Every structure is written in C-alpha cells, then in structure tokens.
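Just one protein chain is left out here, and the rest sit where they should.
Per-chain numbering from 1; labels A, B and C assigned in written order.
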Amino acid sequence: MIVYIIVALMFFTGLYGIIAKKNIIKIIVGINIVGYASNLLFILLGYKWGGIAPIITEDMTAVYFIEKAVDPLPQALVLTSIVIDLAFVAFLAALAIRLFERYGTFDMDKIRRLKG
Amino acid sequence: MTLNLPLLVVLMLLMTGGCVISITARSLTSSVVSMGTAGLILSILFLLLGAPDIAIVQVFVEIVALIVLLSTIRRETRADMSSSGLYGVLTLIIFALFLFVFMLHGSEIVRPFGQPVIKMGAEYIKASPVLLKAPNTVTATVLDFRGYDTLGEATVIFTAIAGVIVLLRIKGRKDE
Amino acid sequence: MNDKGMSEIVKGISRIVFPFILLYGLSLILYGHITPGGGFSGGVVITGGFVLLLLAFGKGYVFRILPVNIAKALDSAGALGFLAIALLGFLSSSFFYNLLPKGYIFHLWSAGTIILSNIMIGLKIASGLFVAIAVLSMARLIHTKEGIKYKQSRTTEEEDQ
Partner (left out) sequence: MSHLIILPVAIYLGAAFLIALLYKKDEKLAGVAAISFVLLSAIASIISGIDVFTNGKILYFAGGWERPLGIVLMLDPLSSIFHIMTNIIAFFVILYSTVYMKKYTWTPYFYTLFMIMLAGMNGILISMDIFNIYVFFEVASIASFILVAFGLRAEELEASMKYTVMSFIASTMILFAIALIYGFTGTLNIPAFMSETSGLSPVHLWFIAGLLFSGFALKTALVPFHTWLPDAHSMAPAPVSAILSGMFIKVVGLYVLIRITANIFIVLPQIRILLLLFGALSMVFGGLMAYGQKNIKRLYAYSTISQVGYCAVGLGIGGYLGSLGVLMHFIAHALSKSLLFLNIGAIEYINGTTEAEQLQGLNDSMPATTLFGSTGMLGIAGVPPMGNFWSKLIIIIAAVKAGYTGIAVLCIIVAVITLGYFLKLQRTVYYKKVENPVKKEAPKMLLFPMGCLALLVFISGILLVPGIKDKTLDKAVSVMENFSYMDIKIGENR
C-alpha cells in the first residue's frame, strides 16, 4: 500500500507544478513528473512478487514462465504513454521558444493578452 | 538483484525527492537536471520491476527530454521568480484532501502490491510464444496484439514532430 | 548546442563510440522480438547517438551526414511503412493481421510481421526524434532594438555572422 501512496505523492507534486507554477519550463517539468508517476503506477500494478521479465528464454519451461512472468500488458501501455509524454515535452518546448520570442518571458502571468 | 520492499520504497522516496526539488528549485537548470535524476532512478525501478524494455526506452527518452529542455532555457531566464501564492496553497490543500481519502480507502481502490490479477496479460503470456513464436511478450503485445494502439502512438510522435517543425518555421502568414 | 563542438578529446571519443551506439540500436531493433528491446528502444538509442554527434561536433557536421530534409522524409516513410504493414492484413482477415509465416521460436526470422514493424517503427522514431532535436537546435532568438527576432541557422558558421 505504501508504494501507491508514494506514487500518489509524486503525482500530486507534478500536478502542483503544473497548476501553481507560472514558469513554462516548470510546467513542462511538472508534466514530465506526472508522466513518471502514471507510468510507474502502471508497472507497479502489474508487478508480481518474485516476478521475472515477461521474456521467455531457451532454458525456461513454459509452465515456469507462465507462473513467474510479470504482466506484459502494462509495460506495453507504458511504452505508449512514455512516447506520448515525450511528444508533449518536445511540442511544448517548441511552443515555449516561440512564446519567448513574442512575449520576451516564460512567465505565464505576463503572457496574458487574451481576456474576457 | 532481487527486489524487496525497503529497497523499492527507498528508491521511490529518492525519486519523489528529486521531483520535489525540481518543482521547488528557483534555478531552472537545476530544476531540469533534478527532473532528469528522477527519470534515471525511474529507469532503475523499471529494471527492478521486471520491465527491461521500458527501462531502455526510459533512459534514452530521459536524455532526449533533458537536452530538449536544457536547450530551451534562455540566458535571460535562468531563474523562476514567479510565486504561486494563495492559488498554490489552495491546490495543496485540495491535494492533501485527496491523498487523505486515498489513504483511507486505498485498499478498496487498488489491490495489494505484488498480488495483481493478471487476466488479459496472462492470455498474452500464453499466446505469444505459441501463436506468434515471439519470446518477448512485450514486443508481441505492442506490435501484434495491440498493434492498433501502436499505430496511434506512432502517429502521436509523428504529430508532435510535425508540430515542432511547424511551430519553429520562420513566419506563419504570407503577408507578415 | 550552439557552439562549434567540444574539445578534440570529446570528438575523438565520440567518433569511436558512435558506431557502437548505432550498432547497439540496430541490434535492439532487429532482435526486439527475442530479447528486450524493439523498435522504440532501438530508435531512441540511435537518436541518442546522433545527439552525441550533435553535441560533440556541432550542427554543420551532423547535417552533412544526415540532412534534415532526408530525415523528415524517412520519418514519414517509416510511419507509412508501418501503416502499410497494418494494411497488409486486409489481404487475409483484418487490419494488423499477422499473415507472414511465423517461423521457429528464438530464430531471427520468426514472428511474422513483427520484425518488419520493428524496423519501420525504429526508422520512424530515430529519424523523427532526430528531426525534432535538429529543428530545436536550429532555433535562435536574436535580441534587436525592435524586440526579439526569431531565426533559423543551419550551421554554426551562420550563427557567427
């Protein structure tokens, strides 16, 4: 149970960074951290005590493998979600550079031409 | 190295510490670097938790993300001088409340750690070496059983790269 | 990333290490269905190799080896190839149907289309991420009296002017 609480803590740390911090770089860092937390949660959910990686080798019997292997599906999902997070980071970095060109700052409080 | 609970908890706490530093640090460079540290600890965790495929991806993705972020930081904006103020306190209180609920009812929300119910995954473990002749179950899952998801994921990264190219072009409209 | 590269020692080491990184990435891609790895890991590793070159030698050198336009084309081609593999399934029963012979377990040419998909995904990820980093490294902001101006510089020589 304690591992899940730590993951939740990590998740909220990242979310706090996204919501409360105003610097774009900090927001991107927060996005990355939230990504870590959800990826870790998936892998933790699929872990089995004493489990092995879900890759069968030649010296393994099928029964042993099926009994010991951890869940491969969360790993497949995490692969997807890592790539999605990277996509977010790359895109936001480009956006940040352009915003810096237009506004001369990374501070979201000063980037405020749209109102009402 | 086999995994035990104290080791796992210590590594995760270290990682959380990295995350907290990277959110609170004033200097943007140290913020990004400590985020990278947390990411590298995460890849060690993946390795320990029986996910070597993810661990390799995580290490290199982390490095790429680190370089991208470091190249984004400009000379003029090394520090984050903004303050979160009342808004930040409010979010913190809400999060604390959430965490409290999670702690109270956690056992109803997640199963105990280390005893998962493997249903869909068990089918993959059984089917992959037999039907597909692929020893690596994760690759088989990613590229065959759930290949349609992977197509979407490849599209996501394609889109993001197209976005980087589009956003960093010289001008947006012809008449500007 | 804007300088002309690092010292000779770094350049020498990078020159030695780079082929090995490339080789590692390729083996990850090709043996992805047997050992840990796959298209994603291999692709990211190859990108890492190019990033190392970019850091050590500067932009001009890397863009001579792998021009950005070609990398962009490879990016789209990889995605298209993966889609084509998926569409191949229409010949038999459905989208993404694995219709190639499966071969024998633990052999390189086994598991039907998985190895082809791995190659396509690896190509896509490696070239795509390289493009992203290259374009980001070309972005430059110049401070002028009228404000900040955005510029793209392909080589380090352009930046000096």
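Basically, a residue touches a chain if its C-beta (ideal position, glycine included) is under 8 Å from a C-beta of that chain, and two chains touch if they have at least 3 such contacts.
These numbers come from a predicted model, not from an experiment.
Peer 1: Could you tell me which displayed chains border the chain that was left out of the figure?
Peer 2: A, B, C
Peer 1: So one chain is hidden, and I want to know which residue out of B:45, B:59, B:138 or B:151 touches that hidden chain in the complete assembly.
Peer 2: Reading the full complex, the residue touching the unseen chain is B:151.
Peer 1: Can you say which of A:25, A:41 or A:56 touches the chain missing from this structure?
Peer 2: Touching the chain that is not displayed is residue A:41.
Peer 1: What subunit B residues would touch the chain not displayed?
Peer 2: Counting over the whole complex, subunit B touches the hidden chain at residues 105, 108-111, 116-121, 123-124, 127, 144-149, 151-153, 155-156, 158-160, 162-163, 165-167, 169, 171-175.
Peer 1: Provide the residue numbers of subunit C that touch the chain removed from this figure.
Peer 2: Counting over the whole complex, subunit C touches the hidden chain at residues 72-73, 75-77, 79-80, 83, 86-87, 89-90, 92-98.
Peer 1: If the hidden chain were put back, which residues of subunit A would touch it?
Peer 2: Contact residues on subunit A toward the absent chain are 11, 15, 18-19, 24, 27, 31, 34, 38, 41-42, 45, 73-74, 77, 80-81, 84, 87-88, 91-92, 95, 98-99, 102-103, 108, 111-114, 116.
Please note the rule applied: only the chains that are shown with their structure count from here on.
Peer 1: Quick one: report the Å distance separating subunit B from subunit C, using the average Cα coordinate of each chain.
Peer 2: So the centre of subunit B lies 21 Å away from the centre of subunit C.
Peer 1: Based only on mean CA positions, could you tell me how far subunit A sits from subunit B in angstrom?
Peer 2: Roughly 2 Å, centre to centre.
Peer 1: Residues of subunit C touching 2+ other chains?
Peer 2: Expected reply: 35-36, 40, 106, 125, 129, 132, 135-136, 139, 141, 150.
Peer 1: If I count partner chains per residue in subunit B, which residues reach a count of at least 2?
Peer 2: Where subunit B meets two or more other chains at a single residue, that happens at 52-53, 57, 61, 64, 68, 71-72, 74, 129, 135-136, 138, 140, 142, 150, 157, 160-161, 164, 168.
Peer 1: What does subunit B use to touch subunit C in their complex?
Peer 2: 52-53, 56-57, 60-61, 63-64, 67-68, 71-72, 74, 129, 131-136, 138-140, 142-144, 147-148, 150-151, 154-155, 157-158, 160-161, 164-165, 168, 170
Peer 1: Quick one: which bits of subunit C touch subunit A in the complex? Just the residue numbers, please.
Peer 2: 35-36, 40, 106, 125, 129, 132, 135-136, 139, 141, 147-150
Peer 1: Give every residue of subunit C touching subunit B within the complex, in rising order.
Peer 2: 1, 28, 32-41, 44-45, 47-48, 51, 55, 72, 75-76, 79, 82-83, 86, 95-96, 98, 102-106, 110-114, 117-118, 121, 124-125, 128-129, 131-133, 135-139, 141, 150-152
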